[in-house]
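Left out: one protein chain. Kept in place: all the others.
Moving on, here comes chain A:
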Amino acid sequence: MSEINVSRRGFLKAAGVSAAGLVIGFYLPGVRGRAIAAEAPAQQIQYPPNAFIRIAPNNTVTLLINKSEMGQGVYTSLAMLINEELEADWSKVKVESAPVAPVYNHTVFPIQLTGGSTSVASSWEQMRRIGATARIMLVQAAARQWQVPVDECHAENGVVTHKSGKKLSYGELADAANQLVPPTVVPLKDPKDFKLIGKSTKRLDSPEKVNGKAQFGLDVYLPNMLTVVVARGPVFGGKVKRFNADEARKVPGVKAVFQVPTGVAVAATGFWPAKTARDLLEVEWDEGPGGQLSTAGLMTEYTDLAKQPGKVANKHGDAVSALKEAGKTVSASYAVPYLAHAPMEPLNCVVDLRKDSCEIWTGTQFQTVDREAAAKIVGLKSEQVQIHTTFLGGGFGRRANPVSDFVGEAMHVAKHLKQPVKVMWTREDDIHGGFYRPMWVDSIEAGIGADGKPVAWRHTIVGQSITTGTPFEGFMVKDGIDATSVEGAADLPYTIPNLQVDLHSPRHEVPVLWWRSVGHSHTAFVVETMMDEMAHLAGQDPVAYRLDLLEGSPRHQGVLRLAAEKAGWGKPLPAGRAYGVAVHKSFESYVAEVAEVSIDDGKVRVHRVVCAVDCGRVVNPDGVRQQLESAVVYGLSAALHGEITLDKGRVQQSNFHNYPPLRYTEMPTVEVHIVPSEAAPTGIGEPGTPPVAPAVANAVFALTGKRLRSMPFDKTTLA
């Protein structure tokens, strides 16, 4: 056992609870944690007694999970962490989403949120400690009842057993344990004793996701609720000048048509009448400068900027002089488009606003931010607002919005209507709705020496800052450099003696946001395709070339070797097929991918993607595999097809026919290999996305001799 001494204060601080609050509560008969949070006076809302664990007399253990389940398997992985130490009967463990309260804040950021591939890494200690604390209290309760020393008792599978053979179940002990003072010393298991952690474990949320019972935000129906759709402007930053709702109001079921800050809201008895009426609205818009924006114009502006050095994000040596002296040089410019997240469940938010309280049901990644925004809009204190986090039908970053767009708008609607509302977005609203992955233009010039090794690297990045102007600016922007713009580019793992990476951050009306893997979604593409060009220039094998330059990073090397070996790198492929490789670190995890491609009717076809991942100690191996499979598909959708473009300020895509995600017939075989590791766990939701586009582009080069330097690849006809 590894002894971890935690002072009570320390623990309470770690758990975010005031010293007066109860750290870990058990079942209180007749009271549900969520109900307490929603209905109790303000003081109790902040410190609900049943913070993470509730044990019922029938031995059912309910874990309240403070992270949003959006497909990444967090309900299961955090439950595994708690139960590794709690030692409850896993078959009796259920999970519920936690309400919003400081006790549920992220351990690193002082708010409740799910994002940045941080859930397991940041909860790794906290959740195990919570489980261990509860187990210790249950054992103490049993020892007291039997009048025996604690160390003669042992907890396993939801039962405390005395060496004499006496047994008491957790359900029988919960009440007594609840009266005890939490221990000050909370030892955690030696990893070699782990029973759950490291074992592939079935997701706890699967059963309700195969029979239609899982509740997403869209599935919430309240009595007397109206369904609302909002007509938003055709260009970003536009405002309603005037509108005519005469025809719209005639649609049976329409109850109200009114202006909100984002547009014109139509409220009806259901979605269909609301949407039908919205189509009949006549709205005149004041477009503002957003009406001038076009992708072609932005491309010209960005390309010009990319020719001039920007603000320096990283520099060592003298790249400019070294390039002049280099034996061979290569230069290239790259372009990647705006991308919508397009989660499968369109955005939505249900609000029940009362005089002095408010309940919100929505799939959000950003509980604290949304709650604050909601409270402000309706003039309530944030403690008077409760958010019920439903399942999220995909997030990918879209449901973590620093400006709370979909929740804020729903609050304005609710304020006007004074009855329960569900604001729904159509797919068109979602695709037109902004908060895109920024469009990026990059230029790189690199040179190699006589031995083929890189001697110089100059990289200029152009694209909007995601965090500037948001509350995250203080965290992320330093000296004018938004870390999310240059991540994966300013911190190259390769040994290059002369390097300069600089950045331009133009500003305009298109709202941008983090999109699965954030800056890495473009930096891995440009860096890893350029490394491939350099290997080619040096006349070396792309895997060997990288391994040599990664001497300083054994974990990069480890995944690269493993992916290459499992893919059969270097072995002959059937005619018309080729391999490409890329390796990238993001969210502290290392992923290498080898893609096998062919060309089919002028388009890239991806047959197989072999992934190797090092994400430290793995909690749920099958969960890691799921996330890599998912990240590869998400990355491929963007690499092959994804693009949001503007003309006269209008978004030219609208639904899945012209913003097509990868479909079934395009699915490659995805193999996932995990590097065994005892290092602390790191991110897994995002790191599989960045390497796939460059791996595919490099494979296309190997096959055709043609370099793909812009996405989506489908726009280039290949032979």
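Note that a residue touches a chain if its C-beta (ideal position, glycine included) is under 8 Å from a C-beta of that chain, and two chains touch if they have at least 3 such contacts; residues count from 1.
Convention: contacts and distances are computed from a predicted model.
*Asks:* Between "Protein nirF", "ABC transporter permease", "Carbon-monoxide dehydrogenase small subunit" or "Isoquinoline 1-oxidoreductase subunit alpha", which matches the UniProt record of the unshown chain?
*Replies:* For the chain missing from the view, the UniProt record says "Isoquinoline 1-oxidoreductase subunit alpha".
*Asks:* So one chain is hidden, and I want to know which residue out of A:287, A:352, A:629 or A:686 touches that hidden chain in the complete assembly.
*Replies:* With A:287, A:352, A:629 or A:686 as choices, the missing chain is touched by A:629.
*Asks:* One chain is left out of this view; which of A:164, A:184 or A:206 touches it in the full complex?
*Replies:* In the full complex, the listed residue that touches the missing chain is A:206.
*Asks:* Who touches the missing chain here, A:427, A:453 or A:650?
*Replies:* A:427
*Asks:* Which residue among A:77, A:105, A:126 or A:227 touches the omitted chain?
*Replies:* A:227
*Asks:* Tell me, which residues in chain A touch the chain that this view leaves out?
*Replies:* Against the left-out chain, chain A lists 69-73, 202-203, 205-216, 218-219, 221, 227, 252, 269-273, 342-346, 391-396, 426-427, 622, 626, 629-634, 637, 655-657, 661-665, 667, 669-670.
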